[in-house]
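Here the complex is missing a single protein chain, while all its other protein chains stay put.
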Amino acid sequence: MVNLTINGLHISVKEGTTILDAARKLNFKVPTLCNHPDLCVAGNCRVCVVEQLSAKTLVASCATPVTENMQILTNSLKVRTARKHIIELLLSEHKADCTKCYKNGFCELQSLANEYSVGDHVYIDLVPIHAHKIDKTSPSITKDDSKCIRCQRCVRTCAELQGVNALTVANKGKEMKISSFFDKPMHEVICTNCGQCINRCPTGALVERNYIEEVWEEILDPNTHVVVQTAPAVRIGLGEALGLNPGQRVTGKMVAALKRLGFNSVLDTDFTADLTIIEEGTELLGRLKRALVDKDPTVKLPMTTSCSPGWIKFIEHAFPEFLDNVSTCKSPQQMFGALAKTYYAQKKGLDPKKVVSVSIMPCTAKKYEADRPEMRSSGFKDVDYVLTTRELARMIKQAGINFDMLEDMKYDSIMGQSTGAAVIFGATGGVMEAALRTVYEIVTGREVPFNGLNIIPVRGMDGVREASILIENCKPEWAFLNGVEVKCVVAHGLANARQVMKNVRDGKAVYHFIEVMACPGGCLGGGGQPIPTNEQIRKKRTEAIYAEDMGMPIRKSHENPEITAIYKDFLGEPNGHKSHELLHTHYTVRRSY
Amino acid sequence: MLEQVNLVKELADKHGRRRDSLIPILQGLMEEKNYLTDEAMVLVAKELDISAADVYGTASFYTFMDTDVRGKYVIRICKTISCSMKGKIDVLHTIEETLKIKVGETTSDKKFSLLETNCIGWCHKAPAMLINDTPYTELTPQKVTEILQEYMKL
Partner (left out) sequence: MKSSALKRVDLIFESVNVREILDKTLKRKPEEIIQDVLDSGLRGRGGAGFPTGMKWKYTAAEKNAVKYIVCNADEGEPGTFKDRQILDEVPRKVFGGMAIASKAIGAKIGYVYLRGEYKFLVPKLQEEMEIFHAMMKEMKHDFRLELRLGSGAYICGEESALFESIEGKRGEPRNKPPYPTTSGLFGMPTSINNVETLVYTVMICKYGADYFHKLGTTDSRGSKVFSVSGDTPKAGIYELELGMTVERFVEEFGDGDTKAVQVGGASGFCVPRKKFRDTIIGFEGVPTGGSMKLFNSSRSMYNVLHNYLDFFTEESCGQCTPCRVGCQQLLLGVEAVKRGERNSRYLDELVKLAGTMKISSKCGLGQSVGNAFKSIVENFKEEIIY
């Protein structure tokens, strides 16, 4: 233990603790900007400087470990002056058009400027000198260099959590900036649109492309029929964006709010999550059969999931040799979109031209996914607009809805019913668990051998989790699987996914089924979810997801009556002709930068 | 393109494929051509199994690793204090007039690029400049004209 004083108060902390953390233990808040609990220490914004008595310079409290008998002042005159200067310097290179900024009210720099009563700008405005550009080329992410304060949280996110490295620090000195490869537009580079950078950007330099006005127009247009689908993780995240605590389940209130906003029909992505399980489970079994029985050398195993559009774009760029391993199933969002303008329109007697399909997603990559040219199998753009959880929260505020006081409401039908297996899609390991619940039962006729259907080994926050399940006493038609130990792996965060794929490529690991979610924690930690995020928050959301599962009357996808109905009335059989037309897709090799 | 692929491979064989091989490899590319192309950086990134953006970010940090098209001879005239005190501006104007380019530009035949640089360590013999790696010192308008004429013959 190390003894020190902070502002005259004694504290004893573990060796290696930073001054910042020691101060927090004593309930002294030291402001930070470049620091983020999910990322490595940078120590470059310098707003966290504190005074160490007897030291010549101030020290960055986030980057400096405590030492014995250290005497720290976090609010001395020296510290206050320096800190104010630093905030003013940041403001001088930041386009402070706060009232017009999308992040107004959510900007960490803005609140620091407020806390330190930075009044008239003392320094010369550097923004006009640098002639920064705003990159709006990506359908998911808008990058505005004039709002960037060079804290590099985004660069560290892209490298450390995602292993993508689409963003880098370029140039030096006054020209130093956050850049893509050769400063190319965001839509031309390996960016997966995951939006994790947005979740950690302290200012408005990285924000989602928002489609709020477009959606209002559609809702308020009397000639359209606007259907909305809500992804699993939205119902456990939305509350946070509206001032509730992390991990609060607000499914019923969310449905009520969407109805009040004026959507014609409030439906559930969870329905197509169940459908995904049937299609993807069938595909997996098909691949296993071709490999084990037909000895077909062209069949690709392991099969990977395909629900996470960040993961899809990542593998297209980084491991194009594995594209045939990716399940051909569209994501639940896109399955929903394709069905909304076909099956749903038919059933409801609507002209599909007039159906507008909107999705509410915890995700920014979904905006890109909806824009893919192959996502038009209904004959129209399958999903017209994708809004993030945050955008929905904003619409709810704009509409003046007192969210907290809403009475729970139920999803509309058809395509509104779902199971516990679908809602766990929102957490890392959820697709794997849902698939195993169904596949195991199809093959053996018995429930998965886990207490209460809860497949604990695939759950949790470890970056890579392996599990295997021994298949025994199969039904006669699946006898070839008797004695097969199905090897699964779950990865979340693309840096972990990269590691798994490298292991597969190098023959270091053999799997049958791989689940990848691009974002840390899975969709609940998605790039469209409320800000801030950290591991504690993601854990709370995870708990909420599994509680939601436990609360569902049906917890296996194949038992969803609406699923049975859609096969009977419309699709025919899993992986059948119609399914392939509407619910499956293909992938594209993309460049490596 | 194939030539470049081979060159990158050759440089990687020579300097290794670790992260700390990156700068020597980029410097090797700079020796062949006075700037780094995006294709070359993508190749290097593949060879070292790092991201292309990372290669770009690293290269762009170093003033001498140009990512803009440069001529065969890159003139870097020192603009730091001693050189500016000792008549750098006249030398610069002479170069600009002789080559008909301004600072930051490259002649249309891609032979010369003219850049300013920070202190190159010849303050006692100011003004000074580098043409590629070779230093020239105690420059005068007349002397620099003669030097350029020699290069023009090459």
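Letters A and B name the chains as they come in the text, with residue numbers starting at 1 for each one.
What we mean here is this: a residue touches a chain if its C-beta (ideal position, glycine included) is under 8 Å from a C-beta of that chain, and two chains touch if they have at least 3 such contacts.
Here the structure is a predicted model, which means the values were calculated and not measured.
Residue in contact with the omitted chain (choice from A:His132, A:Arg150, A:His317 or A:His512): A:Arg150.
Considering A:Asn27, A:Thr57, A:Thr99 or A:Asn451, the position touching the chain not shown turns out to be A:Thr57 (whole complex). Interface note for the absent chain: among A:Val13, A:Val30, A:Ala82 or A:Ala421, the touching residue is A:Ala82. Note that of A:Thr137, A:Asn171, A:Thr224 or A:Ser592, the residue touching the chain absent from this view is A:Asn171. Shown as candidates are B:Val103, B:Cys123 or B:Met152; the residue that touches the absent chain is B:Cys123.
Taking the complete complex into account, residues 18-24, 26-27, 30, 57-58, 61-65, 79-82, 84-85, 117-126, 130, 133-135 of chain B touch the chain not shown.
Think of the hidden chain as still there; on chain A it touches residues 41-47, 49, 56-58, 60, 63-65, 78, 81-82, 85-86, 89-90, 92-93, 122-124, 126, 129, 149-150, 152, 169, 171-176.
Note that only the chains that are shown with their structure count from here on.
Those residues of chain B that touch chain A in the complex are listed here as 38, 41-42, 45-46, 50-54, 56-57, 60-61, 63, 67. Residues 159, 164-172, 179-182, 189-190, 591-593 of chain A are the ones that touch chain B when the two sit in their complex.
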